[in-house]
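I am attaching a structure below and will ask some questions about it afterwards.
As you look at this complex, bear in mind that one protein chain is not there, while each of the others sits in place.
Each chain gets a letter, A, B and C, in the order it is written, and its residues are counted from 1.
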Amino acid sequence: MSQPNNFGFGEEEQMLADAAARYFAEQLPVDQLHKLVADNPDPHRDKHSPWAEAQWREMVELGWTQLAVPEDAGGLGMPAVGVAGLMEQAGRAAFPGPLLSTLCSTYVLAHCNGEGAVAAFEAIIEGHAITLAMTDQYGSWNAADTDVSYADGSLNGTACFVQDANRSDSFIVSARGPNGIGLYWVSKGAAGVAIACDAIVDLTRDQARVSFSDVSAVELSAQGTGQEVLDSARPALLMLLAADMVGAAEWQLQTTVEYAGTREQFGHSLGFFQAVKHPLVDLMIMIDHAKSLVYNAACALDTEPENALQFALMAQSAACDAAAYGCSRSVQYHGGIGFTWECYVHLYFKRQKHSEMWLGDGAYQREQLAQLLIEDRSIA
Amino acid sequence: MSQPNNFGFGEEEQMLADAAARYFAEQLPVDQLHKLVADNPDPHRDKHSPWAEAQWREMVELGWTQLAVPEDAGGLGMPAVGVAGLMEQAGRAAFPGPLLSTLCSTYVLAHCNGEGAVAAFEAIIEGHAITLAMTDQYGSWNAADTDVSYADGSLNGTACFVQDANRSDSFIVSARGPNGIGLYWVSKGAAGVAIACDAIVDLTRDQARVSFSDVSAVELSAQGTGQEVLDSARPALLMLLAADMVGAAEWQLQTTVEYAGTREQFGHSLGFFQAVKHPLVDLMIMIDHAKSLVYNAACALDTEPENALQFALMAQSAACDAAAYGCSRSVQYHGGIGFTWECYVHLYFKRQKHSEMWLGDGAYQREQLAQLLIEDRSIA
Amino acid sequence: MNDARKDTQEQADFRQYCRDWLNANAPEPPQVRLPQTPLEIMTTEQMDYLRPWQKAAHEAGLVGADYPEDCGGGGRNDCQRIANQEMHAHGTPFFPNVIGLGMAAPTVFHHGSEELKRELLPGLLSGEDIWCQGFSEPGAGSDLASVQTFAERDGDNWVINGHKVWTSLAHFAEWMILLLRTDKSDKYNGLTYFVVPIRSALGNGVTVRPLIKITGETGFNEVIFEHLVVHDRYRLDDVGKGWQVAMTTLLHERGAGTLVTPTAGGMRNTKGESTSRAAMASALIALATKAHRNGKLASEDPVIRDKLMSLFIRQEGLRQSQRRAQVQALTDHPMRIPLQGKLLMTEIQQESAALALEIEGMASSLYLADENAPESGKWPLSYMNSFGMTIAAGTSEVQRNILGERVLGLAKSK
Partner (left out) sequence: MNDARKDTQEQADFRQYCRDWLNANAPEPPQVRLPQTPLEIMTTEQMDYLRPWQKAAHEAGLVGADYPEDCGGGGRNDCQRIANQEMHAHGTPFFPNVIGLGMAAPTVFHHGSEELKRELLPGLLSGEDIWCQGFSEPGAGSDLASVQTFAERDGDNWVINGHKVWTSLAHFAEWMILLLRTDKSDKYNGLTYFVVPIRSALGNGVTVRPLIKITGETGFNEVIFEHLVVHDRYRLDDVGKGWQVAMTTLLHERGAGTLVTPTAGGMRNTKGESTSRAAMASALIALATKAHRNGKLASEDPVIRDKLMSLFIRQEGLRQSQRRAQVQALTDHPMRIPLQGKLLMTEIQQESAALALEIEGMASSLYLADENAPESGKWPLSYMNSFGMTIAAGTSEVQRNILGERVLGLAKSK
């Protein structure tokens, strides 16, 4: 290994993380977030979910949305560990907007060599949000499984579980052609594109099925090369999602610890009781592991890409475990109040359960890791 | 299902269980057991392990060793649930003798139709101890995996992990012939039999490799029928072992609860602390599940054999879980004293870890059960 | 399990009667969507379907079978569980007056005056009067003895002021069981137990406001008392004995009381779907054999299989333990298994729902209103609702304390 001791987390990265923490605390505190996204509790409410569009615009102005765009494509070329720091803060704020999607798309584009990639980077720099449309009807975690086909320059089929579909300006579509998987860029407004919102549990996310009917598309990565691009981008995607989840888990821990410190029962604060104290300690440890593994994975992206996949799988597995435990314990220890809509805890509960599944849960990451470490015996 | 509500546990079974509990409490209390089997702590001591031979003789007199021999073979034909009650008490006493082996052998013999089976039953009635010699060098839990071969009336090869080898009078050997697996009966003293003791962790057990060199053997079950016999006997074997483990786990629970009630730290008994109290409650629950499932499996052997396998797999899985947790918690909560040889807790710790592995651990049973319940969809 | 094997003659006759009656009279499946449990009944349409069913079952003698006849019961001996078994087997809907039947009835029966029993129990058993429970308060959840809602004596009356929360069914309820403070100087001996007619007092000392659950559904409420006047005849047992009376309520809530609660149906009411808890893991297996996970069926994933079987075994373990608890010789402490019931049922349900989400994978993101949601979004809903169960009626943490202290005899933690 040849990673710097500090994960490459220097002054610039520190400043970004601090700025992001301040920004979210001021511009989207949790009471405001709740008002924004949880105003209507009815499960049968309109499927279009409200989001923080104004804050997204401000982030564009701040340059955060183009952080990961390489310098030679006109972006800021921030090391991945810095992007992780930002994403962690966005997760901590349960940010309802296409930041994660756009950053994920950026890392996919970085591995595309089609001409379209340059234009897509330019769009991001201009403030466009781009998202990935790659998942099949079964929610497969193998990005090469797609129900969209490509032939004669146009796309047909449906991508499911597309994140931020309504909040984004365009899609990166994975499609199967006669020579294999290719990646294509499609504007949301293009003829033949239809978006059908999903009614989802998570109140901070937006998800849809996106159908393509003879949609003409810009090639980002030629037929037969798409799988390799997605494989290369996977460590970054996992790392970014894990960073988001770690931030959200920290919110869950902190909020629950604060509640346990004030709520009294049987003459003591809840935190006095080992049945509460010890699980909260275990949660803290799980979060610490996940966070350290996220930084390690991010640092590997910057300095030892050959190890990035294994480290990203570890980070995501740890983040999923921390998320699952954090969800369960934050509601349980908030007691009756934690079971109500008015308590903010449910926002994070729902976001984390969603995140746990998006790129594959912990067990899935571990089996992927086992294939790397046991079959290949490539233990670091 | 057509089981009686009380698992068939009637007066006679109750009397037997009570008598066994009294017998062990009087004739082999744990301090005496420790003196008998744990006199020499040196890990490099002689491999021959001391055992409760006198008590075994008394059990023969009491008729306990022939309880499971069918009435038409001259035995007592006790329902399986009664045998389970006895085995539970033997496990609770960590009995160092060939009772479990002989009862397991009895249930194997019950499915053999060779002439030898009659003679073997007679031997058991006369007080002989018989054990199973069926395991290959890898400790395979599939009883048909054997390293012993049968040809021209004689056995060659080695059976490993043979329980009570030195404490038994004869072996039931699983051997592969040209037409498949058959079962054979071999006296310990027969020409060509060699016993090499294993140096094992468990102080209450005896284990050896038994080698056969041109040993002539009595046929119990003809070539090609052995697998079926072993499959038929498997529910009984699992149930008996699980009963033994449940009894031992109850000892672990009770002993640890008593210690937690008396040992004081920080001005309270250990049991005051939820970090001790709640895990002990969880252990109690695991034991209760395992015990109930053992009775259910035993009752199924008597009344609905078609369901006996699935219930026995459940019982053994639950017993393994309770054993693993009971081992870990009993030592941990006995603290420094629990880590010493003089504290009796280690006797049960070692016995349970041994039992957990003998017929397959919890995960193995669950995969077997999944094959029954998911593939066959034969859910009760 | 053939429950009939050990029936007395009275039970055997009654069992046959129940079967015949159910075959002829069990209700048709409803036109409205019913919630997963009676505590979540939200609409009058649901209530209008369920109330007549309880009334009919009561008239036929299947509800309150063991209560005396002058209390509206059947006057039978240990026959309620026969009726329950037959109703479960038949897959009938559940009864709407769940708090009345399970908690209020035995409490009134054990602690109420003869007059009060005869006044209240018939309407309770028939479902004409729905009941709710006023125990929890914003500051008194697990620590029930710290309730602050106060009743002040005023001649033959009491004047009640305070705030109760998590009161399921309060928006339908005619009556409420109510634990109140009558002496601020003594935590345990300063409590008194009342039954209070709240419906008639709505807007006149009583306000019922719906609370919204984490799921987005309503189903429980807060109830505010402002100078509500209640006659002393609605007091149960002596002044200052409220804590003891509440224990009777809680014991029955935990399934460890002396009177068998009339129950019908289970999680679901439609006849096709299985109605017992035992079917929870089977439902998961069925889900796993349909759901895709990582390119194959979830039921083929060995890690999922292992978890599924673990849950299945725990569920069967619970069932067999409850069977074992019926045989005195087979347990060493009469409360050892009964006191595990609530803890295990709710935790198994929670873990089952969590595993269902793993099985569904990304499809678990889809909720009730999504036409593509597996099983109509039932599992994310169940998972969220499961926390209501591990929190309410004694959190899992409190249940473990009770087991450790009462059964294992360990020192009291609080």
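Keep in mind that, in the parts below, contacts are C-beta pairs under 8 Å (C-beta built on N, C-alpha and C of every residue); 3 or more make two chains touch, one makes a residue touch a chain.
The model shown is predicted, which means the values in this text are computed figures rather than measured ones.
Put simply, the hidden chain is in touch with A, B, C once you look at the whole complex. Among B:Gln3, B:Gln66, B:Thr102 or B:Gln207, the one in contact with the hidden chain is B:Gln207. Screening B:Ala19, B:Leu62, B:Ala222 or B:Ala324 for touch with the missing chain picks out B:Ala324. From the options C:Ala145, C:Val303, C:Val327 or C:Ala411, the residue with contact to the chain not on display is C:Val303. Of the listed positions A:Gly153, A:Gly224, A:Gly261 or A:Pro305, the one in contact with the omitted chain in the full complex is A:Gly261. Of the options A:Ile172, A:Leu241 or A:Ala363, the residue whose C-beta touches the omitted chain is A:Ala363.
The chain that is not drawn here is touched, among residues A:Val148, A:Ala233 or A:Ala318, by A:Ala318. By the touch definition given at the top, chain A reaches the unshown chain through residues 1-7, 9, 14, 257, 260-261, 268-269, 271-274, 276-278, 280-282, 284-285, 288-293, 295-296, 314, 317-318, 363, 366-367, 369-370, 373-374, 379. The set of chain B residues touching the chain not shown comprises 41-45, 47, 135, 138-142, 145, 161, 198-202, 205, 207, 209, 264-267, 273, 275-276, 324, 328, 331-332, 335-343, 345-346, 349, 353-354, 357-358, 360-361, 363-364, 367.
With the whole complex as reference, residues 301-303, 306 of chain C touch the missing chain.
In this section, only the chains that are shown with their structure count from here on.
The greatest centre-to-centre distance from chain A, using averaged C-alpha positions, is reached by B. A comparison of C-alpha centroids places C closest to the centre of the full protein.
Chain A and chain B, compared by their mean Cα positions, are separated by 51 Å. For chain A, residues touching at least two other chains, in rising order: 273, 275. The residues of chain C that reach two or more other chains are 397, 400-401, 413, listed in rising order.
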